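A single protein chain has been omitted from the complex, and every remaining protein chain is retained in its original position.
Per-chain numbering from 1; labels A, B, C, D and E assigned in written order.
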Amino acid sequence: MGELFGYGDIKLYAGSGCLELAEQISNYLDVPLSSYDLVEFPNENLFVRLHGSVRGQDVYLIQSHGPPVHRNIMEMLIMTDCLYRDSAGRITVVFPYMAYARSDKKDQPRVPITARMVADMIEVAGADRYMTIDLHAGQIQGFFSIPGDVLTAFHILSDYFVNKRLRNAVVATADLGFAKKGRNFAATLNVPLAFVEKRRDIGNTRAHATTVIGDVKGKNVVLVDDEVLTGGSMCEAVEILKENGAEDIYLSFTHPLLVPPAAEELAKLPIKEIVTTNTLPIPKEKRLPNMTILSVADMLAEVILRAHEGRSVGELFNE
Amino acid sequence: MGELFGYGDIKLYAGSGCLELAEQISNYLDVPLSSYDLVEFPNENLFVRLHGSVRGQDVYLIQSHGPPVHRNIMEMLIMTDCLYRDSAGRITVVFPYMAYARSDKKDQPRVPITARMVADMIEVAGADRYMTIDLHAGQIQGFFSIPGDVLTAFHILSDYFVNKRLRNAVVATADLGFAKKGRNFAATLNVPLAFVEKRRDIGNTRAHATTVIGDVKGKNVVLVDDEVLTGGSMCEAVEILKENGAEDIYLSFTHPLLVPPAAEELAKLPIKEIVTTNTLPIPKEKRLPNMTILSVADMLAEVILRAHEGRSVGELFNE
Amino acid sequence: MGELFGYGDIKLYAGSGCLELAEQISNYLDVPLSSYDLVEFPNENLFVRLHGSVRGQDVYLIQSHGPPVHRNIMEMLIMTDCLYRDSAGRITVVFPYMAYARSDKKDQPRVPITARMVADMIEVAGADRYMTIDLHAGQIQGFFSIPGDVLTAFHILSDYFVNKRLRNAVVATADLGFAKKGRNFAATLNVPLAFVEKRRDIGNTRAHATTVIGDVKGKNVVLVDDEVLTGGSMCEAVEILKENGAEDIYLSFTHPLLVPPAAEELAKLPIKEIVTTNTLPIPKEKRLPNMTILSVADMLAEVILRAHEGRSVGELFNE
Amino acid sequence: MGELFGYGDIKLYAGSGCLELAEQISNYLDVPLSSYDLVEFPNENLFVRLHGSVRGQDVYLIQSHGPPVHRNIMEMLIMTDCLYRDSAGRITVVFPYMAYARSDKKDQPRVPITARMVADMIEVAGADRYMTIDLHAGQIQGFFSIPGDVLTAFHILSDYFVNKRLRNAVVATADLGFAKKGRNFAATLNVPLAFVEKRRDIGNTRAHATTVIGDVKGKNVVLVDDEVLTGGSMCEAVEILKENGAEDIYLSFTHPLLVPPAAEELAKLPIKEIVTTNTLPIPKEKRLPNMTILSVADMLAEVILRAHEGRSVGELFNE
Amino acid sequence: MGELFGYGDIKLYAGSGCLELAEQISNYLDVPLSSYDLVEFPNENLFVRLHGSVRGQDVYLIQSHGPPVHRNIMEMLIMTDCLYRDSAGRITVVFPYMAYARSDKKDQPRVPITARMVADMIEVAGADRYMTIDLHAGQIQGFFSIPGDVLTAFHILSDYFVNKRLRNAVVATADLGFAKKGRNFAATLNVPLAFVEKRRDIGNTRAHATTVIGDVKGKNVVLVDDEVLTGGSMCEAVEILKENGAEDIYLSFTHPLLVPPAAEELAKLPIKEIVTTNTLPIPKEKRLPNMTILSVADMLAEVILRAHEGRSVGELFNE
Partner (left out) sequence: MGELFGYGDIKLYAGSGCLELAEQISNYLDVPLSSYDLVEFPNENLFVRLHGSVRGQDVYLIQSHGPPVHRNIMEMLIMTDCLYRDSAGRITVVFPYMAYARSDKKDQPRVPITARMVADMIEVAGADRYMTIDLHAGQIQGFFSIPGDVLTAFHILSDYFVNKRLRNAVVATADLGFAKKGRNFAATLNVPLAFVEKRRDIGNTRAHATTVIGDVKGKNVVLVDDEVLTGGSMCEAVEILKENGAEDIYLSFTHPLLVPPAAEELAKLPIKEIVTTNTLPIPKEKRLPNMTILSVADMLAEVILRAHEGRSVGELFNE
């Protein structure tokens, strides 16, 4: 490893939310995961005890916010407090997927902005820095007053499709909030853009109409989004795209939440390929035959290394 | 209600951790529980939306920290953020039982002080004040930088035993950390004190020896503690007390966590009566025939009223 | 006025960034603008001195962030410090247009998030609350840790078009970041949606191609956005829409920055009507004959009144 | 010395509250005490001026909180501010005895929690870390939001008694708040435990009754506590233990406050040996013939060294 | 009393640093001093307990910072913590004389800025506002981030001299740091200004030369300053003024610290009259026959009343 400055060695701690990913990072860096006890008392309260001192070390705590969400968040915060009070030199909390990122604004009165609160909690627990991937909205970076590295799996996903050399393709989004990022995806693939618009029926808050804006007839469509939860919107989009004459349909998204019955529903549809990443663990039963899982481990590991050595992270992305 | 100052009306919100208790408080105060939507999304993320504005009002959010602990804590914090951002005049978070209160110090290296972190989180979410009952250690008050009312069910429990007029009684504790409070209990009943001491066997970290210090032979023993979790220590204490010749045995504690198999185990033992409170909901299946549940609702309601009106709470306890 | 709670009377202070709007608010509320000295020393340093005490009063400082931007921001902050140190009961900073709202995320490395910094500065200067209209991104609310009222001129603008009863209309956006809000606009008018997409030419960072996604041929287009700065994107959008066969074209946006040569350029184009608001002052020379300026004064005044009296603001919008 | 990281050399500063102890630490580390001027102006205000720069250095300020307590506390805080504003790399405040540690909770209404306030003051003055020994309650660690090393003289004291190989011994406490720590002491010596209970007479707040719980007849008693102030409780305990047939009596406690007439009173009693430490200076006139003073200097020095070098402190205690 | 807003009644608490002044304030306001216990434990630690609740009240804690300085400061802070944790509505700390106000800048390297630290401590203890009189430097107001009322005894002192109608007078200062305020004093009396300059001899750091700048020959000199500590500078100034032909000499200063041997030394000199205030208690033995003590009680009481009622304080001074 390169020359260090200011802090001791890299220490890696894996939360229980993404063990496999943490191991891949550990392998890339050739730094073992540090061991600790994690006890859940009968009253569900968690307790941790590090096996070794982190005094003055450069600690990275890797924990994704998949289910059980609240336990995983609290585990992350308790570990952070523990590392802080053990006088870690610097604590970077790495959450490849951030929960509550969709509670990021008050688009109606009397609702919380939970993402800001989570950011505050991470800071108050003692974190010095954070790392995450593809926040639901880039603005969430501004919720943190500590510095952080907000990475993107955009290059990993778009490179995959560039390499596929799809002919006659179009990029589409099923969420208008993702329109701008969809445009960037389309621009990278150098193909046109289309939208699936969902609109509530007037006088019937449950029903809604779905339309396609832009030309998809006879085209291979890459449907892009940041995450897939239950897959409801995606399934509707696939159907309306097919109705509008789309040829092959590909799905591309960063965060595979895939809450049941997402996998089942997606399996039923005429989707050519589903391309996602491992920011969240995907259990075997959700791994569909047409699913390609690209790993973010090398990217995270390389960023951790650069952060540790004080080298540019932007350069990693040629920026 | 008396004369208000500075804030608007009392608004009561009940979290999902102690609905019944909140309703009792609502009845005492003749103030309805305010309604709101609580949604759990498929990714487990919670979302709340108040049905009415709390702008400038004096809001009390009642939420106990029983299981599911982490969901209940997050629900409390999200509600607090929501009330804060809706410009509540003052927010008092009322948690009759505080989770993580036993993670209150580093009695070994490399462990967290989670109770302090929870206190910080309550503050950072926007609470102005807090109320709670029988903290595991009184010092936890000092973890908060906001003011609060830390109440005790001591009077409710000890009055019950005073009224029982037990003859030939002795108070005993199963946890030496509760010795001082046990002494106060004994002094109020004007009876002697005894201790059950548990000590790890040297060279065998699992096994331990239990002894009785003080005289319990032929006496009616009131075994006191702040909470009963799995009941393990209590059961051992009952056995050794019986072995040492105790007559009737009573249990008295504030927080009925009663995690399985607590209720089953307690049911098997020769216990005359179990006296506890409703700081946590006790589902039917845990309500043993010899269990007396005293309500803390009136006390909490009266303290809320006094806090609202700017009257002394100490006077309520003749202090 | 209704019943007050906690604070004294409403005091209105107008910064030099939107005097006319402040006067309209003052008229609506029948509360005069409070007077103060504002001195600019020869070294450009500003100095303020209030003519009367604000001790314990409920103060609203109205200042928009148009040019001179930095002077206006500093004036707002200095006034806030002055009000705070004069022991105001509560200080609400009202900035109908927020500068730096587009610096809200790091979409490339090594750039600031100035909007968060501005939010922090408002808080550190002593503001208790804030009010603003149509933030560039709703998430910016989460940059503030103080509560605030983020209002929208959406209803004012969309009601205007609903009343126009345009036949054969379509709503279009020139910025894909505004796609979702465009959809809401279209839904309220119950008309279809289209997009103008701008994409950089590969290998030529200066040039870019513009395309229309969706059907505008023979339609009356309402082109919507949050603000118009130099009008460059809008002008390109108008041209490509016309090329694609659009009939009448309407512009609708909240914040009329209209930096030269915006007014001149817009005047040259075949635009039927430009509908905007007075969140920023529009000097005479920029008021085109086809421009309709709707006032946000009544909305702001009503919200100030409700905030003062502790009544719901959401209800004002039937929410 | 080992490899440093992040900060410059160790700098030791001794406050006027424990000069001798600071010198012992200085000797162990072979690092001289840094010199500075300490002036008390005629209005009692203190002023300090460092003789050399601490820019970037790893500074340890050693100051115990014995009398004159308030002057010593302020001296510590002023020194901290001075070191902070001279751009020290890291400031660790070492107070072997912490004043106000008994004001750690509100066990009655309308009282302060001064220990929390002292913790806040240490932080606000600019300390990065703290070190202390045997806090009155372990929870006081949670009053600090900065990390710290809370050490214990437990091993130093208990090892002394283990080496004494007392036969027929029992450990007793005179304060039920010390019961749990007393149990640990007894377990380490592998002897039984007893208690001296003090209880106020009902109807007479001044008088109180003292009883012994547990068996001390014919036993050598080690009476343990964290500190001895005026010695009142200890003297009563010795008397009642003797009345109950105790043989030799030993006293063991960490903090020798020994406020007059403590030394005189203890001198009169049949105490075999008084074993304490030098966390506070013991002037000659208080050094009784039967007093053994064990030094905490080596422990503090070793912990300072490990903190400086980023090595585990827990390992020092085989933990 | 006038109409209240937001807080309950005025509560007055007197610290032990200026009881008599507090009583005068109490008389003016016709509000009794609230009672409380103040205990000093044998280890010098202070403990307070309020006799009645201050929940929601508007509390004023009056405590001057004369000797014993550190005890008085800590007493003030502990009382503030106690009031804060008892949920006072608003806490205003009134310290007519602020200790450590001369440690207000780093005019040499490696020294503290203790006045800022004291300001921080007052805030961290829980004070909402502060009041004080004639700070050594006006800039110290900027050390506080809470609002406050920094009053001046300037009018009380200068009115006294205006009413004296001294003929042929000149105002002089013995400290060049007081030159500007001296000028204001002279301007109010409409008389000329002179200075006593003290300068260290080169090559002899102990000795110094004193000169008079300006014309004092045959004039009645009013020597003004903010405080008199040991009186050393004042005595030298009187001597050199006499040497330069001054007629009658008057002393005028706000804070009578008068540390021994100040009173004795001043008594020996040909001073016509010493005019000061009671911001600090002056014991009998320091009250010289030629001393006039003007009370600041009415001014403080009136400001407390106006602060309580939300009325302008500036108007009190015709500003």
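Going forward, contacts are C-beta pairs under 8 Å (C-beta built on N, C-alpha and C of every residue); 3 or more make two chains touch, one makes a residue touch a chain.
Everything quoted here is computed from the prediction, not taken from an experiment.
Of the listed residues E:Gln141, E:Thr210, E:Ser233 or E:Thr292, the one in contact with the hidden chain in the full complex is E:Gln141. Checked against the full complex, the one of C:Leu77, C:Leu151, C:Val171 or C:Ile282 touching the unshown chain is C:Leu77. Against the chain not displayed here, subunit E makes contact via residues 104-110, 113, 115-116, 120, 137-143, 145, 150, 176-177, 179-180, 182-183, 186-187, 190, 192-195, 197, 199-200, 202, 211, 213-214, 312-314, 317, 319.
Where subunit A meets the omitted chain, the residues involved are 5-6, 129, 141, 147, 149, 306-307, 309-315. With the whole complex as reference, residues 6-8, 52-53, 55-57, 84-87, 89 of subunit D touch the missing chain.
In this text, only the chains that are shown with their structure count from here on.
C-beta contact counts were set side by side for B-C and A-B; A-B has more. The interface of B-E is repeated, with over half of its contact pairs matching by residue number, by A-D among A-D, A-C or B-D. Work out the mean CA point of subunit C and of subunit D, and you get 61 Å between them.
Within subunit B, the positions touching two or more other chains are listed as 6, 52-53, 85-86, 106, 108-110, 113, 116, 120, 141, 312-314.
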